[in-house]
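My questions will all concern the structure given below.
The other protein chains are all here in position, but one chain of the complex has been omitted.
Coming up: chain A.
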């Protein structure tokens, strides 16, 4: 792996998390059919208020079929690089570090905001905290794909 300087690490990780936050929450709100596309095919752990959910398809199913309309507002978020050379498993095995670029990092994202369930504006704003670990998309498909996918997710109502 080419030595990557701190500027690049910060830029890539903060751009990745910004892009993620700005597309994931709108999807939960109004593009629920796309929710599954945010997840790694075999994610590590997905938690909502202590309930485990198997994978992205199951999350999407819950949001499409069981969740009332929800209005999310992200009020603060931050991220850090976890592993600047994340060992992505591809069809041909684990990607060797020699082939890795700057985008082969995993990123920890923590989000703080509020959510309002239901159509009515009078519903209470519930504070939430959500933690994600994003990892490089292992798909070789160079088409229109997301660069990072959810490996772990933990949503908690906190207020």
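The rule is short, and it goes like this: a residue touches a chain if its C-beta (ideal position, glycine included) is under 8 Å from a C-beta of that chain, and two chains touch if they have at least 3 such contacts; residues count from 1.
Quick note on the criterion: contacts and distances are computed from a predicted model.
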Among "Mini-chromosome maintenance complex-binding protein", "mRNA export factor MEX67", "Late endosomal/lysosomal adaptor and MAPK and MTOR activator 5" or "PRELI/MSF1 domain-containing protein", the UniProt name of the subunit that does not appear here:
"mRNA export factor MEX67"
Given A:37, A:139 or A:152, the residue that touches the chain left out of view is A:152
Contacts of chain A with the missing chain: which residues?
6-7, 10-11, 14, 17-18, 21, 44-45, 47-52, 62, 66-68, 70, 74-87, 89, 94, 96-97, 106, 108, 110, 112-114, 117, 122, 124-127, 129, 131, 133, 135, 151-152, 154-159
